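With one protein chain removed, the remaining protein chains of the complex are shown where they sit.
Should a chain be cited, it is by its letter among A, B and C, assigned in written order, with residues numbered from 1 in that chain.
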Amino acid sequence: MSEILLQVEGLEAGYGDVQVLWGISLKVARGTMTTLLGANGAGKTTSLRAITGAMCPRGGKVVFAGEDVTWLPAHAKAARGLVLVPEGRQLFNNMSVEENLEMGAYSRRARQHFRQQLDHVYTMFPRLKERRNQKSGTFSGGEQQMLAIARGLMAMPEILIIDELSLGLAPVVVQQLAETLKGLKASGVTVLLVEQNLHLALALSDYAYVIAEGRPFLEGPSAEVAAKPEIRQAYLGL
Amino acid sequence: MWRRPFLWFIVAAALVYALYPYFTDDVGMRESLLLAAVYIILASNLNLMIGYAGYVNFGNIVFFGLGGYICLYLVTALHWHVIPAALTGGAAVSALALLFGLGILRLRGAFFALATIGVNQAIQQLVVNFEPWGGATGIYLSLDAYGPLGGPMQALWTTYLMIVAVTTASLLASYAIRHSKFGLGLLAIGQNEDAASVLGVPTPRYKAMVYSASAFLPAVAGGLYFFKSGIIEPSSAFNLQTSIEAIVMVMLGGSGTILGPALGAFLYEELRGFLLTAQSFSQFQLVIAGALLLLIVQFVPGGLLGWVHQRWPRTRRWLE
Amino acid sequence: MRKAFYLLAASMLFAASPAFAQDTITIGFTASQTGALNNDSTAQMRGIELWRDDVNGKGGIKVGGKSYNIKLVTYDDESQNTRVQQLYTRLITQDKAQFLISPYSSGLVATAAIISEQYGKVMITTGGALEKTYKLGNKNLFQLYTGSSQYLTGALQALKEKNPKPHIAFVYEDDPFSKAVVQAVRDTAKKRGDVVAADESYAGSTTDFSPVINKMISAKADALLGGGHYADGATLARQLHEQKAAVKWVTLLVAPDSQKFAELGDSAIGISVPSQWEPQAAFKPDFGPTVAAFTQAFTDKYKIAPAYHAAGGYAAGLILQHAIEKAGSTDPVQVAAQLNAMDVTTFFGRTKFSNDSKEHGLQVGHDMVLAQWQKKDGKLVKEVIWPKAAKTADALY
Partner (left out) sequence: MIGILASVIDGILIGAVYGLAAMGLTLIWGVMNVINLAHGAIVVVGMFVLYMLVSALGLPAYGAVPVMIVLGFVIGIGLYWIGVHRMIGRPELMSLLSTFALNMVLIGLGTAWWTTSPYNVQVNMPSVSWRGYTFTGTHITAAALAVVIAGLLYLLLYHTRIGKAVRAVATNREAAELCGIPTTQVLAMAFGLGVALAGVSGTLIATMFPFTVLSGEAYQLKSFVVTVLGGLGNPAGALMGGIALGLIEGLATPFMPVSWIPIVEFGLFVFCLIAFPRGIFSFTKA
């Protein structure tokens, strides 16, 4: 296995009096696509939020590119290339496509490659280029997801973490996005994917982690995990 | 409900409050307690809006001022006795609040708060231009008006006792509402209005009702207070500063609790009174009061009682 | 160390003990140390303090062969009447004030008067010209100033002298005092058939008068009578000048009397003010300082020439002192009796209180003058222009 880019150890997090995560651990190797699976409420989104700094973890450790980044604020992690495409897209709805992309490249590191990255993203999503002066609030769900991924790419991610890629999108759109992800992986971007659609996730990824009730449940290469019967159990939340 | 020890506590405290200056014959103390009692009435009724229903009413003083105007008008122009005049003022203002409430309670959060400022300022200006109420000059009470109460000296004592009675009524009303279905509905509105509405709380009606209810006693108190002062002017009747200070008192004591606003009002008034009369502080009284408020908001957002309840959760049982 | 502390505490207790307090007469009042009325109220307070220093410097007030020092107790009323009653009660009950002087401005005076009446304390009112207050049945209130209805009478007469057919704009603050003043003069003007070109009241916090000024211009007013207190009056004067309003005669209440008004520079020229007192006055006092002595002492102490509020403050003390000395007692009833009987002239002018029970305490002896800012040798000075007998310069028109 190649270099470990992101390593999470014993992550704990929660909201108020409720603890949600009870020691999540995972590793993502550079250049691979890893997926994090689990039933509704298993703690996938919370894991991602705690890893990227959108919320403050209560314990555990997040090491990124050899540096302990557990307690850094989200913007500092994003600046280092640990980038989250959040669930529900979270676009800047009253700003234009191009302004959204510009915001994606806010960090100093990303800013230097803004033009070049913009071209790259526009070639990847020609639809965005066509509508670059339109406000993102007027877009369809699929277009919004494209823009969200594009915005994430503008940050020059070392690792792109995508939360619920396919949520609420038509199958044909999901298929397009899946192609996009394959392309990304081929171009060397490391991806950590959280996805409801089990088959899609396992088909796309190299390695899979399954969590249940905030705890690690099983892990392994995606092909092996797909074959295990316990996976159903985890998904039904049993 | 009279089995509850807390109610007896309120009544006992009110008796002590009413009688202490009487037996010590400490008139200075009485003046200070009177002002505090008025603020307790304002804060306690405001708490019905802020603490229970979660609506910040910046213009709560408008009830007090209008009540005062109606009462003094009835006393001077129609020669009513002060008690029916104050009660009529209360009823009229309460009815008016119901009417207004149906309009501005459609607004939420900060927008509602701003609208209440607008209502207060608009009504103040209306009164300034309303000649039957003396316009900007206001209404001056002739000393004869104190005749029915046994002359000016005795009238002060009588109004003091009446104001303490209204204070007690405010606390009892706070208690009764808190422990009623109406109160539960209000708390639900305060937590999440949409959810409350879905669960069958008649939110528009409840909101208008609490707005109107929170107007009644302050308006009665306004009548008594301005009767005691002998003069009412638009600038002092509708003073926005006092209105905002009432919010500070609610927060200081703990919004949503029954005793908190009263405690906050009492402490705030005594502190301001002290700072104002202490020579070394009078220059900086506003700064000190402001800094204190800032610290409370930042570090003890639940107010005094909120903090006590958090620290010793059992106290919640006794005090509510 | 601790011992020293106790000693210190004990000595402080002694300092405040009644044995010491017996030789003083305590006089209480509130002043607007903050708030909108600060400027005028401060002048009044300075006058009172100067009087106290004068009296104490000369060994105090002599009552029945014994000398008493004056002790002043004062609180900040924040220019609002919310606290006035609490503070006056405190002055009477806690600070044991034997006599009271009023706060500044008619509204606060009316509020304080209820307390002084309830406790039967004599209160000399200065800076409370509104006559209504004295018609409510008070028995212990004594007004030093000429009442509000007289304020602009002189100005109207002086104006008619220059222009028999004036188009008058009344522009005034919507506070009790200014409204009462204007109401009185407006009635007089109407009776005499003068044209009322505009009649506008404004809030005391107003800073932008251009709407009113434009209205005056449209109505072709050539004279303005009105104003209110310092802040609004100064603003109005400045904007009249800046907007080159074609009014030839401007009389404003209160504001132009203050020496601070000279800061307005050219805007001040030609603005007149009804005044309770001016340093040019030539009264021969029955007792107390001469006009010159007062002016000198005040200027020495505060580095600013006194205007009528300051003189009023001093005179309040002086009149009270005179009544106490004549009564030979600090008993309020006897002092009140002396005040009722009083008809004297001090540096402040004549003082006589009405004994009519319908308007007890109303000032009936004092006269006002009309002063106007003029430029003399490149410097702004206030000249008395009315009544003719007292004038020091001709009116600008």
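In the analysis below, a residue touches a chain if its C-beta (ideal position, glycine included) is under 8 Å from a C-beta of that chain, and two chains touch if they have at least 3 such contacts.
For clarity, every value in this text was computed on a predicted model and none was experimentally measured.
Any idea which chains on screen the missing one touches?
If we consider the entire complex, the absent chain touches A, B, C.
Just name the one of A:28, A:97 or A:155 that touches the chain not displayed here.
The single option touching the absent chain is A:155.
Please pick, from B:71, B:86 or B:104, the residue that touches the omitted chain in the full complex.
If we include the chain that is not displayed, B:104 is the one touching it.
Which is it among A:43, A:57 or A:104 that touches the chain not included here?
Only one listed residue reaches the unshown chain, and that is A:104.
Of B:29, B:114, B:161 or B:319, which residue touches the hidden chain?
Of the listed residues, the one touching the omitted chain is B:114.
From the list C:217, C:364 or C:396, which touches the chain that is not on show?
Reading the full complex, the residue touching the unseen chain is C:217.
Take the complete complex as the reference. Which residues in chain C touch the chain that isn't displayed?
Touch set of chain C with respect to the missing chain: 33-36, 38-39, 42, 79, 174, 199-203, 205, 207-208, 210-212, 214-215, 217-218, 230-231, 234-235, 238-239, 242-246, 260, 263-265.
Determine and list the chain B residues touching the chain excluded from the picture.
Here the touching residues of chain B are 50, 56, 103-104, 106-107, 109-111, 113-115, 117-119, 121-122, 125-126, 128-129, 240, 244, 247-248, 251, 255, 283-291, 293-294, 297-298, 301.
Tell me, which residues in chain A touch the chain that this view leaves out?
Its contact residues with the unshown chain are 52-54, 73-76, 78-79, 83-84, 86, 90-95, 99, 102-104, 106-107, 110-111, 137, 151, 155.
The rule is short, and it goes like this: only the chains that are shown with their structure count from here on.
What graph shape do the protein chains here make by touch: line, ring, star, complete or other?
other
Name the chain with the Cα centroid closest to the overall protein Cα centroid.
Ranked by how close its C-alpha centre lies to the overall one, first comes B.
Measuring centre to centre with CA averages, how many angstrom lie between chain A and chain B?
54
How many angstrom lie between the centres of chain B and chain C, each centre taken as the mean Cα position?
36
Scan chain B for residues touching two or more other chains and write them down.
Not one residue in chain B touches at least two other chains.
Residues of chain A touching 2+ other chains?
none
Touching chain C in the complex: which residues of chain B?
26-28, 30-32, 34-35, 128, 135-138, 140-144, 152-153, 156, 228-231, 233, 235-236, 239, 242, 273, 276-277, 282, 286
Spell out the residues on chain C that touch chain B in their complex, using ranges where they run on.
Spelled out, the residues of chain C in touch with chain B are 33-34, 75-76, 78, 80-83, 85-87, 89-90, 92-94, 107, 110-111, 114, 117-119, 132-133, 136-138, 174-176, 179-180, 201, 203.
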